[in-house]
Each structure stands twice: as structure tokens, then as C-alpha cells.
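Beneath this line is the structure, given in C-alpha cells, with notes to follow.
With one protein chain held back, the other chains of the complex are shown just where they sit.
And then chain A:
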Amino acid sequence: MRTNRLLPLAAAAALVLPACGGGESVDTGGGGGGGGDNTLIAAVSAEPDQFDPHVTNAYASFQVLENVYDTLVVPSAEDLTMQPSLAESWTTSPDQLTWTFTLRDGVTFHDGSEFDSADVVYSYRRIIDEDLSNAYRFATVADVQAPDPRTVVITVTRPTPNLLELIGSFKGMAIVSENAAEEFDLQSEANGTGPFQLESSDANGTVLTAYEDYWGGAPTIDGVEFRYITEASSALTALRNGEVQWTDNVPPQNVADLEGDEEVELGSVTSVEYFYMSMNYQVPPFDNRDVRRAIATAIDRDEVTQAARFGAAQTNQTAIPEGSPYYLDYAPFTPDQDAARRLIEQAGVQTPLTMGLMVTDEYPETVAAAQVIASQLEPIGIDVEIQEEDFATWLDRQSQGDFDAFMLSWIGNIDPADFYENQHLSTGGSNYQKYSNPQVDDLLTRAATEVDPTARKDLYDQAARIIVDDVSYLYLYNPDEVQAWVPGLTGYQVRADAAINFETVELP
């Protein structure tokens, strides 16, 4: 299967007597090739931990799985609204408690078996019954049934307007074939319905081949080979000299350079990820609203964004990026150190005070941002002590409430419920700052069951304004998702949810 396209003699010459002149491309065919010339070689920054879509949580795994599996519905590349995929259409009952999905005809799994409703029931029951990673997404689901092979009925305990997003926003909710967990070793094998089949995977890379019978039409390329290149400068060098044709390992500091580079094409879109700082309501004086507002007023988000992302981001005082149907244009804070100092005085807090700001090298930009924040808070009498931890320790301290303040980001959000519930409901599972505002609780709870889209957005907007005003989270920016590929590669689109889909890619 692997080919060595060079004659040994020519090869020796290539090694010993390298061609003169710079920038000539290196033979790549020898290196663990995964097919013919029409295979896309993609450099990703990490190795997938495993391929069971219902178990893994690694982004590196989902980069591969996105191309192998399908979900009932799928976010559109343009604005992430939910589109038909394995489900062709759906209806809801008048009481909003029953969702009926009509499945697509003529879909087959990679092993040739036909896709039907039993596969959907099996996949969802597996997640629910075994309490797998995404079981929380079925919190309101009472039952999943298959009255006939083309129909799936999901009943919910309360109206769930974001059900489509819950079951379709990423491949963690993939449909596997019935009994797949028994018939396949899903950690290393896959049997999906997607455009590519998982051929092999080891410490060197992961190889996908095109699935000729894909219901959406076979991909134009023969396959994809993912190579793991952690070091960004290595990945970019590999892209420039033609060893790989695509990479998402583009650090923000390289973006400006690459923009003028003729050997590289850049794609960029503001992502739905958001970076924020959170202060601990259990640790005085950060329980004081005025202190938090003083900090929010002292911080200049443009400077933070510049330092952390070299400008490759949109500053934002709320969570949801501009361009999303749920975007709220609300920016009450203007950087003003005098006003910030007055707020601190008003709070009656002794300055200078010390604030530990916990960041992690897992997200290097939080370290850079923290340094700028420290310099911005110093003039108003707050000494920021930057505490850099490895991610495991960071998470531990976060869950134990052992922090004054921390910085991190949330990814993979599409519906406003994702952006607010878990983080700002007083009972929210990720409300580590211990924010509690009955008004916000009420608004978010009502919004969760509001089926009229306009009324629902209005409720979330109201909640968001209070969350921003109270500084439950101090929102900073939405980073750009930046990816790079060789000039001439077409049919690829950078997505705001950072999903990597090579279905329609054509190589130069």
C-alpha cells in the first residue's frame, strides 16, 4: 500500500547531492503515504487519543471523526444553523414534547450495511445507558423510539427548542451502526456513514480513504492522511515545502507574516470560541460587584487581544460573536482607569489588593493576556499575581474553588443555552465562580423552554446584559480560527465551530 516513488539511485543522489537552489520541494511520497497522488496530507497539532465518537473528548479525534461519521442534523458552514443530514426532515408535536425525524434513504455504512432508525436508537441509547461523555445532552430526553425503519421519535420531558443543536452540533453525537460497540473495536476502528473511511492509525498518522458509496456523493480526493506535527514552525515549514497541503497549526503570531506569503493561502473566520476571565464570588473582595466592575472598566480589551492574539480576534464584551444569529450588540464598559479607581473607592476596599490570576500553558494566549491585564490593573491598586499551572492542576484548582480569578475559553458553543446555562445558572455545572442571580436564573430557565425564536433570543439577551453588568464572566474576545493550505487547494471552508471537513476538497 505504501509506495516509494523514487529509484534507490536517484534517492541516494537526492540525499547526498541535494539539488541546488532554495525552496525546492522534498519528495513526500516516500513518507508513510496513504494512497495515490490525490490524497490530501493534513498536518494537525495532536494525535487523536481514540476514535470512539461517544467516548473521546479530544479535539484531535474529532478532526478525524468529522470526516468519518454523520449526525442526524449538522451545523451549516455559513452560520451554524442546523441543516438536514442523516435526517431529511423533522416535525414537532403541538405540545413540543415529541420530535419526529424522517431519515434519509439510501444511506449505507462503510461496511455496506444499510442505515435505518435502529442505528439511531442504538447510538443514542448507548450514550444514555452507559453514561458516556455526552449523556448530559440527553438530559431532557425521555425516550428514543423507532416506529419504522425510516422514522425516529424522540420524546422530551419539557420543550427543548435546542434539541437539534444538542444532537447535531458535533460528531460526539455520531450515528454508529447497530451493535457497533460489539462488532467493532470502536477505539481504533470506525463504521460510519461519512465521506471517508478510517483506514489505519498509528503513532505516525491517521489515514482515511474516500467512501465511494457516500450518500452525499463520493469525495473528489482519494483520501486524507493526517500527520501529527505539534511544533507550529515545523508544520508551516512542511506546508511551505510541500510535505503537507493543509494545516490548522497556525499560531496567531505567524498570521501577519503568512498573509504576505505567496506559498501559503490563509483562511480565517471569527470562531464561536470565547476567552474570558472569571472572578471568585466566594473570595472577598471579588464578591463585591463594584470591584468586579472596576476591573472590567480598567481592562482595555483591544490591548489584551493584541497581546494574546496579535490582533487575530474580535474583542467582545459578551460571549456570542458578531455574525451569529444570537449576537447581542452590548458593550457597556469603556476602558477608563479613573472611573475604575473611583469604583474601587466606592466599594470601600483597601488598596493595594492582590489578585491571583490562574492561567495555563495549555492555552499560551491566556498567559500573554494575563500579563497585559496585570499591567492594566496595577494603576488602580490591584497587584495581579499570575499563577501559571499545567492544565491538570489548573482544572483541579478550578473545581475546588481554589482561585481568586482565572482565564480560559469555551469552545463548541452554537446555541445560546450553551453559552449561558452551564456557566451562569446558580446550579450550573461549570459555575465555578459561584455566581447566583435569581433574575438570571429565571430568564435562563424560561428561555430554555421558549419555542418562539424571537422571544427566546430576547430572554437570552436580557440574561446576557445582566451577566455582563454583574461581571459573572469578564468577556474578552472571540479568537479567529486560522488555517493554512497550499495555493490552488479548493472546496474547503474554515468554519466558525472549527470543525474540519474535507468532503468537497480538491487538490491543486
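To be clear about the criterion, contacts are C-beta pairs under 8 Å (C-beta built on N, C-alpha and C of every residue); 3 or more make two chains touch, one makes a residue touch a chain; residues count from 1.
In this section, contacts and distances are computed from a predicted model.
Engineer: Given the choices "Biopolymer transporter ExbD", "Assimilatory nitrate reductase catalytic subunit", "Peptide/nickel transport system permease protein" or "Fe-S cluster assembly sulfur transfer protein SufU", state the protein name listed in UniProt for the chain not shown.
Structural biologist: "Peptide/nickel transport system permease protein"
Engineer: For the chain left off this view, which of A:Glu78, A:Asp105 or A:Asp202 is in contact with it?
Structural biologist: Answering carefully, the residue with contact to the hidden chain is A:Asp202.
Engineer: Can you tell me which of A:Glu130, A:Asp148, A:Asp302 or A:Asp383 touches the chain that was removed from the display?
Structural biologist: Within the whole complex, the residue contacting the unshown chain is A:Glu130.
Engineer: Specify the residue from the set A:Ser234, A:Thr315, A:Gln371 or A:Asn501 that touches the hidden chain.
Structural biologist: The single option touching the absent chain is A:Ser234.
Engineer: Any idea which of A:Thr81, A:Asn179, A:Gln346 or A:Ser399 touches the chain not displayed?
Structural biologist: A:Ser399
Engineer: Spell out the interface residues on chain A facing the chain that's missing from view.
Structural biologist: Interface with the chain not displayed, on the chain A side: 2, 4, 6, 8, 11-12, 14-15, 18-19, 22-28, 30-32, 47, 49-50, 52, 57-58, 130-133, 135-136, 139, 187-188, 202-205, 227-231, 233-234, 237-238, 240-241, 243, 362, 390-393, 395-396, 399, 410, 422, 429-430.
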